[in-house]
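I have a structure here, written as structure tokens, and I will follow up with some questions on it.
One protein chain omitted, others in place.
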Amino acid sequence: MNRIIILTPLIILFIICIFSLTYLLSGKDPNKPPSALLYKDVPNFESSSLYNEKEIIKTRDIKNTKTLINFFASWCSPCKIEHPLFFEIGKKYPELYLLGFNHKDPTSDAKKYLEEDGNPYDFVGVDSDGLIALEFGVFGLPETYLINEDGKIIYKLMGPITTDILKNEIEPLL
Amino acid sequence: MSLRFQRLLLIVLTFVIILSAVLLILYNTRENVSYFYTPSEINKLDIVKNETIRIGGFVENDSFNKISSSSFKFKITDEKASILVTFNGILPDLFREGQGAVIEGTFVDNDIFNATNVFAKHDENYMPASIKKDLKDTGYWNKKYK
Partner (left out) sequence: MSSLVGFSSLVLAIGINFYLFLSRYIFKFQKQKFNLFIRFSSLLTLLSFFSLMYAYVVSDFSIYNVFQNSHSNKPLIYKISGTWGNHEGSMLLWLSILSIFSFFFSFTKNIDESFQRLTLIIQSLLHILFGLFIVFTSNPFLVNSILVNEGLGLNPILQDPGLAVHPPILYVGYVGYSIVFSIAIAGLFQNTDDEWLYVAKKWSLISWTFLTGGIALGSYWAYYELGWGGWWFWDPVENISLMPWIAGLALVHSLMMVRGEQAIKKWIVFLSILCFSLSVFGTFLVRSGILTSVHSFTADASRGIFILLIFFIVTGFGFLVFLLKEPKKSNTLNLLFINKVSAIVINNILMIIATLTILLGTIYPIIIEVLYNKRISVGGPYFNSTVIPIMIPGFLLMSIAPILSWQTNKIQNSKKYAIGFIMLSILVLIQSYFSDFNTWGFVGLLLGFWIILASIIAIFSSYKVKFNIKFFQIINPHIAHIGVGIAIVGITCSSVFQNELDFNLNEGDKFNVNGKTVLFQEIENTNKINYQALRGKFIFDIEKNQSKKIEAGKNYYPVSKMITSEAGILHQWNKDIYFILGDQKNNEWFVKVLINPFVSFIWLGVAIMIYSGFIAVTRR
């Protein structure tokens, strides 16, 4: 009897730990509501290149290839932090199409930014009025979307990419 | 009173306390707990009218309406579904369109939710883009880094 009473705190401890662990591992985070666009078709967009206004990219241009879409701006500091990682991604997955959308930026600032930091993108689209971001449901910069060959969004990240996220969340999908 | 009787009395008292505590907990976990849903979950469920629930999501862009200085109308959304909310009172400082919010209240109608409490959420690590813009505008952000 005495032993059983002394054992109870240990048992309670086990129960609490098991529940907490299951909860932690289930990856539920009430702070991040699931994106409605996940597993849906990529929204329609049309955008001209930052360097050449006549060069246009449309939704159907990215069909049949895996595409990583990144919204960035020269005034966005977390974008600077994740920026070098796109070079890594580009080097590691040459067949992946890297599409950057420059969000609400003066063209000169955007160009300067990509000059100083380098340009990892295969195509830089201009989204000066933020309409494309609206279509995607962007809440803030940076945001990154992964589109598969069928034109479906299979991954969405709010906030900057880190090495951990790249390794654990994005690379398994590539 | 004999020593034995006193002790028995104490033990009985202890059990009464524990029992009433357990009953209190059982009663209150049924009565005083509110469920938390996202807007799209609500459309799938039959929510009982007048049951206090919480809804979490984002304040839909361009949905905010000021009816008077103390009553507001807005939509809360998780991008799949949205719910029309009315609220009387003072909105929290961090409340704005496009930001996360949790509202507590009841359905007065099938599609109008009457909020009694509004909590705005603010994530420290993921700051809205506008902050960075201001940083840059005011020259805090050094462009010539390398």
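The letters A and B name the chains in turn, as written, and every chain counts its residues from 1.
Basically, a contact is a pair of C-beta atoms (placed from the backbone, for glycine too) under 8 Å apart; a residue touches a chain by one contact, two chains touch by 3 or more.
Predicted model only: the values in this text are computed from it and were never measured.
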{"item": "Missing-partner contacts on chain B, residue numbers", "value": "1, 3, 6-7, 9-10, 13-14, 17-18, 20-21, 24-25, 28-29, 31-37, 54, 56, 66-70, 72, 89-91, 93-94, 119, 121, 124-125, 127-128, 130-131, 134-135, 138, 140-142, 145-146"}
{"item": "Interface residues of chain A (partner: the chain not displayed)", "value": "3, 6-7, 9-10, 13, 16-17, 19-31, 77, 80-81, 84"}
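Assume only the chains that are shown with their structure count from here on.
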{"item": "Distance from chain B to chain A - Cα centre to Cα centre, in angstrom", "value": "27"}
